[in-house]
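Chains shown are a subset, placed as in the full complex.
Chain nomenclature is as follows: A and B, assigned in order of appearance, with residue numbering initiated at 1 for each chain independently.
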Amino acid sequence: MNFASDNWAGAAPAVMSALARHNTGYSPAYGTDPLTDSVGQKFNDLFEREVAVYFVATGTAANALSLAAHSRPGGAIFCHRESHIQVDECNCPEFMTSGGKLVGIPGDGAKITPTALREAMTAFPHGVVHHGQVASVSISQATECGTVYTLEEIDAIKQVADARSVPLHMDGARFANALVTLGCSAADMTWKAGVDVLSFGATKNGCWCAEAVVFFDLEAARGFEYFRKRGGHLFSKSRFVAAQFDGYFSDGSWLATAAHANDMATKLAEGIRAQGGRTAWAVEANEVFPILKRSQFEKLEAAGAKLYEWAAKDLPETIAPGEDEVCLRMVTSFATAETDVDTFLETLGAAV
Amino acid sequence: MNFASDNWAGAAPAVMSALARHNTGYSPAYGTDPLTDSVGQKFNDLFEREVAVYFVATGTAANALSLAAHSRPGGAIFCHRESHIQVDECNCPEFMTSGGKLVGIPGDGAKITPTALREAMTAFPHGVVHHGQVASVSISQATECGTVYTLEEIDAIKQVADARSVPLHMDGARFANALVTLGCSAADMTWKAGVDVLSFGATKNGCWCAEAVVFFDLEAARGFEYFRKRGGHLFSKSRFVAAQFDGYFSDGSWLATAAHANDMATKLAEGIRAQGGRTAWAVEANEVFPILKRSQFEKLEAAGAKLYEWAAKDLPETIAPGEDEVCLRMVTSFATAETDVDTFLETLGAAV
């Protein structure tokens, strides 16, 4: 019953077999190999246009380098105050942008709203050098709270970014999970909704370490390879990242793994609610934040369930944990066994 | 007949099988897993003392982060002027050290001498703020020219570093190749000879992407994890690096692959010399820099040999390429087939 994180799993079978398949013979280094080219073409196909794709190997690198490519001196990067780039990346974005400031914006379910974004931007009026300058906007899809922006919501945020002439970045560490939920195309969820640069994450959904920075504006991508190399993120045997993506995309494997993870999360949420429980936020991807009695939590842990307490912030009173309650985080992945979900729900039922 | 680079090969069988072996079940992320612990212990054993080991995934990251941990404002980092950190890392060391200056030192065979190092340091007298301050010394073992520092040479460089109270870094991208050549222990070649921090490379010698920053001074390692994470170099599924090292070290695999690569290089060199040819530098690891007639080079290429021209600098007149000659770089690896070496030498013989 391991629901600790989607990065506790290893690599999905399709990824592992692709790695083995492509581990033969010689191949040029540093991303100049034919496999990288063919995987790049798959990205073009996926996004229904020519895109500029750069492989990296951590999500933090993908995010920070994306933002670096759009940095400005004294630049302000607008994001949710609980976003990964703000809270979980040890200032990598600040460092890679040579001192950018991440402006954290509040918002329910880790989603920023156009109103809150516009309000935050007023602190950076055009031309007032003391305050610095607007540089970019970043949203996470799916969010840290397991929620998903609708296409309309993304578009509305894009309007605000456009009004200040700054690009929109999407942290897609859980891109596939969100995509499956929305049921739209990858193009719909990105450039058609206004996304300029994307951190396309594959690690959490079944790779060892495969992330890609995807530019929809080819001009904006110019020179990006120097940012990547300057950060130490160009791999010599780069084909091993390409190979992971090759397996990831083969036969729709990546959508299947994401769908499974989402299904398991939904099943967990429904099971919890069926027992009278509640979740902190809507379950729209592969994360569930149940609010349980502490005694239940203890019994689940005793039964071997692996899940974490979560410092849930800004919940409405009707939802926030009561005195003897605790908010937990559960994450599902391609590796989550349905029997573990069943066992969890049974254990929970017995613990009520 | 591929002698293009040791990073054109994939992963060695021992590494690939370890990856598969450890790809089961859940394991904590970010290097807190048991496999990482056990591999860390292997590093202790290898170096015959407790060391602080940090996995990263590119050699550039290992080098730049090692230097960052020892950086100072206005810091001067002394290295060979043809070293990888100076020539091939796109300013990653300068960036990670927040503006360090790499001071390139001349020296035969890409090796710096104590005399040249001491001389270079005189431009940075203690306390003269304009010139900046000495920060560290970095040597490559084996070097970019395929040569190897003797233990005495390392020790002599250490004396100069000590005289200015700065640490000695070793870029061990080809650590195993050098170690096999010297036939000493890993401890002998590092901390016993005065190395303070090591980039322990395994990628070129059979991994996909496995490098480690090894501190021999545990105190100097304090806080290093923040440098790594700030650079985006902490992997979530970090066990995949650990797994590579596990395979790498198992049954002495890493020494066997390095020995094979070295043997192939030696065989190449001897075969070339037997035919009256010469090499730019002594062949002490897995790189050969033959100086051939351009017509030979063309015939070899026509026969399918993959090797590169090399802009050899500072060679004595008796060795430097003549008008119709060219200096080439050939790199062997665990994957080099002896039959390819034979074919190469035969082709060369026929081309004379």
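We adopt the following convention: a residue touches a chain if its C-beta (ideal position, glycine included) is under 8 Å from a C-beta of that chain, and two chains touch if they have at least 3 such contacts.
All figures in this text were calculated on a predicted structure; none of them were measured in a lab.
All together, the complex described by this structure holds 4 copies of its single chain type, of which 2 are visible.
Criterion: only the chains that are shown with their structure count from here on.
The angle needed to superpose subunit A on subunit B by their Cα atoms is 180 degrees, rounded to the nearest 5.
Note on chain placement: the centre of subunit A and the centre of subunit B lie 35 Å apart, centres being C-alpha means. Of all residues in subunit B, those touching subunit A in their complex are 2, 4-5, 7-11, 16, 19-20, 22-30, 56-61, 64-65, 89-92, 95-96, 203-204, 208-209, 226, 229-237, 239-240, 306, 335.
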